[in-house]
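As you look at this complex, bear in mind that one protein chain is not there, while each of the others sits in place.
A, B and C label the chains in the order they appear, each numbered from 1.
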Amino acid sequence: METAHRKHPNYVLIWVYLAILTAIEIGVAFMSHLPKQIIIPALVFFAVWKALLVALYFMHLKFEPRKLLILAIIPLPLAAIFVLAAMSEHVW
Amino acid sequence: MAHATATVDMMHPPAPAERGLDVYNNKLGMWVFLASEVMFFTALIGSYIILRFGAPGPWAPPAKVLNVPVTAFNTFLLICSSVTMVKAYAAVADGETHFLRFRPFSGGLKFWMLATIIGGAMFVGVQAYEYTHLVHHGFLPSGAREGSEVAELVASGVVPAATIGLYGSTFYTMTGFHGFHVTCGVISMTYLYVTKALRGKYSRHDYRGVEVIGLYWHFVDLVWIILFTIVYLI
Amino acid sequence: MTTVAATSHVAHAHHDDRSFLRKYIFSTDHKIIGIQFLFVSLFFLLVGGLLAMQMRWQLGFPGKPMPGGGILPDTMAPGGVLLPEYYIQLVTMHGTFMVFFAIMPLLVGVYANFLIPLKIGAHDMAFPRINMASFWSALLAGLIMLAGFFVPDGAPRAGWTSYAPLSARPDLSGASYGQMLWCVSLVFLGLSSILGSLNYITTIINNRAPGMTWFRMPLSVWSLFITAILGLLALPVLSGAVIMLLFDQTIGTHFFDPVAGGQALLWQHLFWFFGHPEVYILILPAMGMVSDIISNGSRKPIFGYHSMVFAIVAIAFLGWIVWGHHMFMSGMNPTLGSSFMVSTLIIAVPSAIKTFNWMGTMWRGNLRFHVPMLNAVAFVAMFVIGGLSGIYMAATPVDMFIHDTYFIVAHLHYVLFGGSLFALFGAITYWYPKMFGKLMSEPWGKVHFWLTFVFYNLVFFPMHTLGMAGHMRRIYDPTQYDFLKPYQPLNEFISISAFALFAVQAIFALNFILSLKWGKKAPQNPWEDNGLEWSLPAPAPHGNWETVPTVYRGPYEFSSPQVPEDYLPQYRKLPTDREPARTPVAGH
Partner (left out) sequence: MHWWLPLKGSTFAGEIDGLFLAILIITGIAFVIVEAGLLWFVVKYRGRPGRKAYYTHGSTRAEVIWTAIPAVTMVALGLISNHYWVKIKGRNSVPPNAYPIAIHAKQFEWQVTYPGPDGQLGTADDFEVRNQLHVPVGRPVVVHLTSEDVIHSFFVPVFRVKQDAVPGMNINVWFQATVPGTYELGCAELCGLGHYRMRAQVFVHTQEEFDAWMKQAAKGGATS
């Protein structure tokens, strides 16, 4: 059948990325003196980045059929709609 | 696929009338389940965002109430257990179901899975330690316990009184349910380890259990990445 | 390599030597699980009905001792006179049981389980043991809910919607353990639904018979598929919400407690974000099964199959963005209200497609009025009334007047009873032979249908009038209000009709139970239908088929010019049919 060793992404490298990003996050949150308007988007950005690394490589979504990817992201717009609508409450 | 082989390769999807999602049942089932988990955490995390957005005052700075260094270490633990999990998957996919081999040095399924179980169990342990300490200091799901350290912080204005109740509610509910998920993961993985991995039931042609529990594991890790950022850092 | 997976579990199909316990109690057979759900949820339907009768007694004859009410303890009805706190327990538990433990398991638990493998040509569900867990979890949930009546302080008292902070504060509602059990029960129910849904979705995607392409699936399977997606994504939101509510009650969290910064409206957002998809869970399977039955009864292909599928998907999608229409008067941001109004109104469009396509199916048909067909046509007629009354509420200024009045009560019973329950009466009769190998009595079925149809409308149509008078919901004694006193005769009339409606359900119950033993033996294909399930003997055996049938065409080929009879089963091979190509499976 196929060769015994399939090509795997370099998982250890991803792990290093994740560790570094976490360190940066902690740095941004506690060591920097940036205003909150910058810190929060930056932290969210790093969190999403890390989440993507996990989903795409560790959960190998990147290598799955496209349809599975679609299935996996169906709930996300629903979640966003919910949170945004309920938040708009406080604009009254 | 043209090669005829005697082994049934369970990693292939069943043959529906038309292409399904091109993945086998258990994996599809797990992904579908994870979609529902996303909605479950949407309820919890969404409520947190909504409550915090509409809160009657500023939120307490995390570092004043929580023990961030311990949790940072815990985060690191969980990331490590994620990489060991994926190493276990890669090992079994390559047919390496041994524990350790020394020349050349390589870890097999049994090694990496055990490492993952230990990592997960340690995470839960550290979280239990964190909780006991927080409760000891007077930080409760309902807010600050009277006469406690946290209550003093509230009294001195370091921690806003108006939102400490919400802080406790959302903190314990979100991290608690995450911890519950990790615990479930550790238990199921131990079960698979003992009944399947150790007994040599996994092979290059059938490692569905490893892949499926791996998906769950990484998902729980992913949730933690979000939680750590929004609960402990922001 | 050809894949073995699809044929590998056939071996044990006909050597059925499982013990009684394995066969009927802890069964993993999708058909038995469906039947277990059927018995359990009919029982809960009866419970819900009994609660409704007590409510109707109080509303029709406020303050008079209820006949037989003497057996109730003094905490509920001293001397047979219902107490106000007992009345709101009745309302709460009636709504809860009907929605969560009667209609939802009847539609999804019973028919998703029973029909999906049979109609797509699978030997069983993808995960039979998860399926069994789903049933036991639902049963446990139902029993926990029922236990609410027997704990100190009695059942929950905050309505089936359990609005916080009333539900979160035992000191304000008067219900302590009952309300906690409500939460715990719904967590288990959510678990049951999620486990079920992931099973249905996986089975439909991966386990279809050769030739059963997406667009050859019966509409019942399509609607159950979409329903499963709704259940999968909606129920976890409910679980999350009730867990927070439970924590508010027990460990002192403040999610919904405004005093400590919590938000009362958050509960409503969470509940209805689940709740509106939930009401479509309660109608879509009914629509699917009605489509099957109407096509069969008209002896005509369904009109506009593809747009019917599209309409199901559209309803399901829109169902996620309309939840705020339950909160127009809640103090929610009015601009948000506007957008919820528009999205709600748009749902009339896919619903119109469905309605007119059902009519198109009957148009120039050769209608057979067997009992399922009668009920299916009644479904269309009644669902439309309920759907149209939804338009009044969707228009926010009108909702300002009719919100929380009996207009809403009328609406919800028209869609839930007139819609879902009529469809279920039809579906139960239709698939009864495949479940039990017996036919239900046709004449008694018709008697039951007509009496139900008449009394049902006598009960619920006048509620529109009450609503237009401003009659509030969930009130124990309408005669407290001077402006409602003139309407008391109407309330009395509704109550008497309701008792009659309940009484005639005995015909159905007897027909159902007695036919199990004394019913006529069912032929293999009593309704001359096209679905794969009719290629099996009645009752369908364990494992379904030795080898799954091959599918050659869509499910609605009635009166096809290709054959002399007026039906052409999906599994029947005509000389002109070619074998479907097995789709090659992608390797890794």
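Here is the rule we go by: contacts are C-beta pairs under 8 Å (C-beta built on N, C-alpha and C of every residue); 3 or more make two chains touch, one makes a residue touch a chain.
Keep in mind it's a predicted model, so treat the numbers as computed, not measured.
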Quiz item: If the hidden chain were put back, which of C:Val81, C:Ile251, C:Ala381 or C:Val454 would touch it?
Solution: C:Ala381
Quiz item: Given the contact definition stated above, which residue among C:Leu46, C:Ala264 or C:Leu536 touches the chain not shown here?
Solution: C:Ala264
Quiz prompt | Residue among C:Lys300, C:His413, C:Lys434 or C:His448 that touches the chain left out of view | solution = C:Lys300
Quiz prompt | On chain C, residues whose C-beta touches the chain left out of the figure | solution = 83-85, 88, 91, 157-159, 163, 165-166, 169, 172-174, 258-259, 262-265, 298-305, 307, 329-331, 334-335, 337-338, 341-342, 345-346, 348-349, 352-353, 355-357, 359-360, 362-369, 377, 380-381, 384-385, 388-389, 391-392, 395-398, 400-401, 403-405, 465, 468-470, 472-478, 480-483, 486-487, 489-490, 558-561, 566
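Following the convention adopted for this analysis, only the chains that are shown with their structure count from here on.
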Quiz item: If you tally contacting C-beta pairs, which pair wins, B-C or A-C?
Solution: B-C
Quiz prompt | Inter-centroid spacing, chain B versus chain A (mean Cα positions, whole Å) | solution = 14
Quiz item: In angstrom, rounded to a whole number, how far apart do the mean CA points of chain A and chain C lie?
Solution: 38
Self-check item: Residues within chain A bordering two or more other chains
Solution: 6, 65, 74-75, 78, 82, 86, 89
Quiz prompt | Overlap residues in chain C, where contacts from two or more other chains coincide | solution = 233, 237, 263, 266, 269, 586, 588
Self-check item: Contact footprint of chain A on chain C as seen in their complex
Solution: 229, 233, 237, 263, 265-266, 269, 273, 320-321, 324, 331-333, 335-336, 586, 588
Self-check item: Of all residues in chain C, those that touch chain B in their complex
Solution: 1, 3-6, 126-127, 130, 194, 197-199, 201-202, 205-214, 216, 232-237, 239-241, 243-244, 247-248, 251-255, 257, 260-263, 266, 269-270, 551, 580, 582-588
Quiz prompt | Residue ranges of chain B touching chain C (in the complex, touch as defined) | solution = 1, 3-5, 8-22, 24-26, 28-29, 32-33, 35-37, 39-44, 47, 50-51, 54-57, 140-143, 162-163, 165-166, 168-170, 172-173, 177
